[in-house]
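All protein chains of the complex are present and in place, except for one that has been dropped.
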Amino acid sequence: MKKDPLQLTQTVLAIGFMAGLVAIFFWVPTEAFQGVSQRIVYLHAPSAWVAYLAFGVVLVCSVAYLKTSESRWDWVAHASAKVGVLFTATTLITGAMWGKPIWGAFWAWDPRLTLTLVLFLIYLGYLAFRANAGDENRGARIGAVIGIAGFMVVPLVHFSVDWWRGQHPSRTVVRPEASAALPQEMLIVLLGMFAVFTLLYLVLLALGVRVLKLEDEVMELEATFLENAVITPHITG
Amino acid sequence: MRTILALAAKDLRGESRAKQIAPVMVVFALTLVFLLTFALPPGALRAPVPLPKAGAISAREITGLLLWTSIFFAAVIGFGRSAAADREGSAGDGLLLAPVDPAALYAGKLIGNLAFLLATELVAIPLFMLFANIAPGSLLPGILPVMLVASLGMAAVGTLFGAATQYAEARSLMLPLLAFPLSLPVILGASKLTSTLLIENRFGSEARWFILMAVFDVVFLTLGAVTFEFVIEE
Partner (left out) sequence: MIVLDGLTKTFGRVRAITNLSLQIADGTTVAILGANGSGKSTLLKLVAGLVKPTSGSVTLEGSPPAECKSAIGYLGHEPFLYRYLSATENLNFYADLYRVDRTRVPKLLEDVGLGAKGASLVRTFSRGESQRLGLARTLLHEPRYLLLDEPFSGLDETSSERLPGLIAQNGRTVLLSTHDRPRAEQVADRLIHLTGGRAE
């Protein structure tokens, strides 16, 4: 049997993830001000990175799809949007879990968290549209337009959620990155988790693309089958 | 240019007879605005500007968002209806067949939508001021440029995604689902500027929102003109 490179990657990923979790819980020193809850940052920050990476990939592949009309670009864009929504959700949930002990509330109107929520809504809209597009080609083309619009609006949403509460100081007491930057162990684990999450993204993306590709192939096979199976009405005159 | 005007005139003339879009938008916006004014303490918006009475500041802070959320939802309903006019009788296919640049189709549709939205605002905003007991001088004339810049942005998004959702299943749900988060910068901008006018009677440093909204308008007008052909093609 042919060795699947994806399987090897998955094995590496599993080992890396386990090692990362062990490091997060047993190796990294506890942060002085925030205590044990700061450890969730090692999952939160890489999730956020992957979410933005995924939506960036949606943008690039959407442009490529509109330029070339080649399905493979659409598969990557569509799969990346799914993974992006998953990681945006992870970012929001881990952010809320960290926020409860630190901010005293699950949700604070931190500009960056708010921007992530807006992106979550935009790309949920993208997925909802893809599921209801009716025609496959039309869905792919319009999906690409949504994918481009969704990423182009990021800086504008960023400024507007930042300015919205302009008069009030930001409620963020501690910036997660600023506090994590100090001890060396923390930096190593954080960078390691960034690598592990990026690998996780690539694996999920590859699997997602594979599913979409198979769906297309099944559709094609069914079309051929139906064509041969149906007894076509024959009119002779 | 002549083509764009012909396209816009077609929508406006059709609407002047059908009366299916603008009147519905006005009524919808009014209903929302009327319901939301229940949230405002009586007289809170009447108080003179430098010395607001208790609660006046917070009431004014939320007023902008109440007004513009109502207008936005009315706008989305109108944009959906206006896009549907091209789907019915497949008239939009007639436009696809004609030797017309898709960007011109977008521009023509945009002018119609913008006209419906501004007409809605010209009726709904004065009536809102009446319900909410706002002195005309506290919003005029500053609200006029806010209306123009915000409406252009909403229409730019609504025209593109109104056409995009026409052939989807559950299209009436799809349009607001996509348009709302994408339009957030103009909704927030218009709301903040309106509230600032009510609180300080001038824009002050919040005038920076005009730049943000103008950038938004340019980004989405360009995106719409460039991608409209992909949206309307079969």
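The chains carry the letters A and B, assigned in the order they are written, with residues numbered from 1 in each.
One rule holds in what follows: a contact is a pair of C-beta atoms (placed from the backbone, for glycine too) under 8 Å apart; a residue touches a chain by one contact, two chains touch by 3 or more.
Computed from a prediction, not measured in an experiment: that's the story for all the values here.
Novice: Which of the visible chains would the unseen chain be in contact with across the whole complex?
Specialist: A, B
Novice: Among B:S90, B:S205 or B:T222, single out the residue that touches the unshown chain.
Specialist: Hidden-chain contact among the options goes to B:S90.
Novice: One chain isn't shown here. Among B:V24, B:I62 or B:V100, which residue touches it?
Specialist: The one listed residue touching the chain not shown is B:V100.
Novice: Name every residue on subunit B in touch with the hidden partner chain.
Specialist: Against the left-out chain, subunit B lists 2-3, 6-7, 9-10, 13-15, 17-18, 85, 88-91, 93-100, 233-234.
Novice: Contact with the hidden chain only, please: which subunit A residues?
Specialist: Counting only subunit A, the missing chain is touched by 135-137, 219-220, 222-224, 226-227, 230, 232-235, 237.
Here is the rule we use: only the chains that are shown with their structure count from here on.
Novice: Hey, which residues of subunit A end up touching subunit B in the complex?
Specialist: 66, 118, 121-122, 124-126, 128-129, 132-135, 138-139, 141-142, 144-146, 148-150, 152-153, 156-157, 159-161, 163-164, 166
Novice: Touching residues of subunit B toward subunit A in the complex: what are they?
Specialist: 157, 160-161, 164-165, 167-170, 174, 177-178, 180-182, 184-185, 188-189, 192, 205-206, 208-209, 212, 215-216, 219-220, 223, 227, 230-231, 233-234
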